[in-house]
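Omission of a single protein chain aside, the complex is shown with its protein chains in their original locations.
Up next, chain A:
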Amino acid sequence: MASSNSLMDSLFQRSLEDLIKGIRLHLLGESSFISKSVDEIRSEIKLTDLSTKSIALQKLSYLAALHGVDMSWAAFHAVEVVSSSRFGDKRIGYHAIAQSFSDQTPVLLLITNQLRKDLNSSNEYEVSLALECLSRIGADDLARDLTSEVFTLLGSSKAFVRKKAIGVVLRVFDKYPDAVKVCLKRLVENLDSSDPHILSAVVGVFCELTTKDPRSYLPLAPEFYKILVDSRNNWVLIKVLKIFAKLALIEPRLAKKVADPICEHMRRTVGKSLLFECIRTVLSSLSDQESALKLAVAKIRDFLVDDDPNLKYLGLHALSIVAPKHLWAVLENNEAVVKALSDEDLNVKLEALHLLMAMVNEENVSEISRILMNYARKSDPLFCNEVITSLLLACSRNSYEIVVDFDWYLSLLGEMARIPHCQRGQEIGHQMIDIGTRIKDVRLELVRVSRSLLIDPALLGNQFMHPILSAAAWASGEYVEFSKTPYEIAEALLQPRTSLLPPSIRAIYIHSTFKILVFSLRGYFTAQEPISPPLVQESTSSGSSAVNCFTYKSISSLMNMIELGLRSLSGTLDVEVQERAKNVLGFIGMIEHEIAEKVTGQDNETAVSSAIVFMEDVFSDELGPVSSTAQEKVPLPDGLEIKENLEDLQEICGEFLKPIFESNSNTNSFSASDKISFSVTKLSIRDQQEASSSSSPPPESASLLAEHRKRHDLYYLSSQKKDEHNDSNGNNNTLNEYPPANEISGDSFNPKKKMNQSKPRPVVVKLDEGDDDLKTKPNASSNDEPLSRAIQTALMGKGMGKEREKDNHEKILDSGIKEQSSGKEKKTKKKNGEKSSKHRSRRRSDKEASAAKPVEIVDFLL
């Protein structure tokens, strides 16, 4: 009954071809058809008949590969199918296993015996199937258990089997380093093979091994050298070149030795792949060999002018390898590089861009920027933004090292902002503020650039512009004394289209308006009182216009305009915007009538003017750049609990706190830092109001303020040059993102002056500590340590006793090699005993540790 069942099933079973046809027919209901098929497969695969089972498995592996159907559930069935005596079934089984097994597959070890059986098979194609499977899924245990089979196959007389056995060694070594003791010698012997397939396979394996751990394979350099000179097979030569590219970096004498044969290949070969590999090897590892380098660069030129876009791309790529060490090679080809910028291939354009960026220095930066900006304007958004990003990065490197003329650079930033595709507003805005805080001399230009951005209503609609506008608004407020037309800027800051801005940036706009108002009022009062010295000489001396000699009329129209603009915002939903608008309105309300009185009566203005002086003082503290490591300098105050989980708190007063949380998340770091100064502002206003009502002198408010400051020092801006920061809310990244919040101790500034023939470079405030400290150190320890140790042990034995033990692999099979090699090493041990500690093992004995030291290339280099 059972057998007739299986017969019926196998007669009516859909084959893989039926399945594929079915999928093609059900174009619309493809997924339902596939899930139906999977159900079918599930029942078929459980049947005892192996051919039914194998066809079901084949269909499943097809669906898994091309339609993303999970097949991990069928792992056991794959193991069943692979045990079939029929070749076709076996092949399906091995295919499924290689495709779906991982190291974690629970039934993985069930195939050990089947693999062993097939590796010992007399049929080379069965052996090949098993090898292929092992090369894909060989886990630690499999590799260990099958090492001896692989070793036997390495000596197979059939090239078809032997090349695959060689290929599988890579996986076995990786998973089971002790296999080196057994297999390495045979592997090395295959380097002498005359069969090109064998040679290609074994060189490929050594190429992979060398990539992971070059030092261990130095003793094999003579063998590789022989292949480099003798072989005419491009595949083999490419792999040998890859090996030498690694070896030459750790053994400079080798570079000298291989330069000649490589040049020979470069002159001789017609194969572009080999030629390119020669070029790449020379550029990356032999760039100190002058003649080889010259030849390679000459060959690159051929690539660059070739019509084949692949060669052009690779030529540029090669130049970018050599650029850091030999810039002349790039400069020689700069015409081709610039031409490549207009290529239709994005890859080519990007490579050209990187090369241009490598060439940039303080002399040519404006020229290169001009060229690149032209390309950015007319190219697609992707490349345009690449150009802008690279320019921003190159110019800002090392505190704007290559920029001499900052007026030019700021106008460049302004130009970038106006490129329609520009999406790098964040970085541009950041740099504008950064430059403003670091370089005093450039603030005039910064204000000018900011003004032109602010007064353009079209820019407000572009969300990528918002960070730039935010920076421009901040700069206009902070450096208002450089502005010739405060009224105009205040008008721009309050224009109706600012409703398009996100609330956080709007808040900055309002705050800047506030600063402008205070500045203007101060100017007005100063003009009335000739006794006090003029605070802002720049503006009064340069601006001969009437705007700066604030008259009552201009002041009141300014106040009216601000009041009008902000009145509507005092009812806005966003609390940040609302609060700031109300603050300004409150301030205006406080002084409005007194200013009016001032025109008539000449007395009774002390309260108002002192309030304004006070506000001016609040804003006059200069904001400096902040080091990215500044936050770490702040000592943690006693009793401040940062790590405590506050989720409970939110639960308790969730409803109440909610809007505050929201507004906090909306306001960016910028306003968060400004808010602190605002708390001072509010406080002072209240103080002033009290002061004016009781007509007591301002000192009281000052002492109150001082008292407050004493108690809550942490929350204050550090006008007294202390390393204090606001980490009260645990919002650590506010300081890292935006620089201008606080000023850190004066001695951490490192002003650097650079002179140029034409124009002196302004002082750029630099911070001592760069981000270098934050970089993680490269991990010195190699994760292939057991493997490299094993290789070195084995190769030492081989290098010394090569002549004597030609054929006795039995000796190597047992662990005798260890004593043998270590005995010989004692001679070399003293020589390079202190050379390298990298591979030293702490766990192993001295004897073995000495084997892990770098080995010499005997009689090859000298």
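Note that a residue touches a chain if its C-beta (ideal position, glycine included) is under 8 Å from a C-beta of that chain, and two chains touch if they have at least 3 such contacts; residues count from 1.
Definition applied: contacts and distances are computed from a predicted model.
Between the names "Glutamate decarboxylase", "Epoxide hydrolase", "AP complex subunit sigma" or "Mediator of RNA polymerase II transcription subunit 18", the one given in UniProt for the chain missing from this structure view is "AP complex subunit sigma".
For the options A:25, A:65 or A:564, the residue in contact with the chain missing from this view is A:65. In the complete assembly, the contact with the undisplayed chain comes from A:205, out of A:205, A:248 or A:341. Checked against the full complex, the candidates A:256, A:272 or A:377 give a single residue touching the omitted chain, namely A:272. From the options A:163, A:424, A:466 or A:580, the residue with contact to the unseen chain in the full assembly is A:163.
Where chain A meets the omitted chain, the residues involved are 3-4, 6-7, 10, 16-17, 20, 24, 49, 51, 58, 62, 64-66, 68-71, 86-89, 91-92, 95, 101-103, 123, 125, 128, 131-132, 135-137, 160, 163-164, 167-168, 170-171, 197, 200-201, 204-205, 207-208, 211, 234-235, 238-239, 242, 272-273, 276-277, 309-310, 312-314, 344-348.
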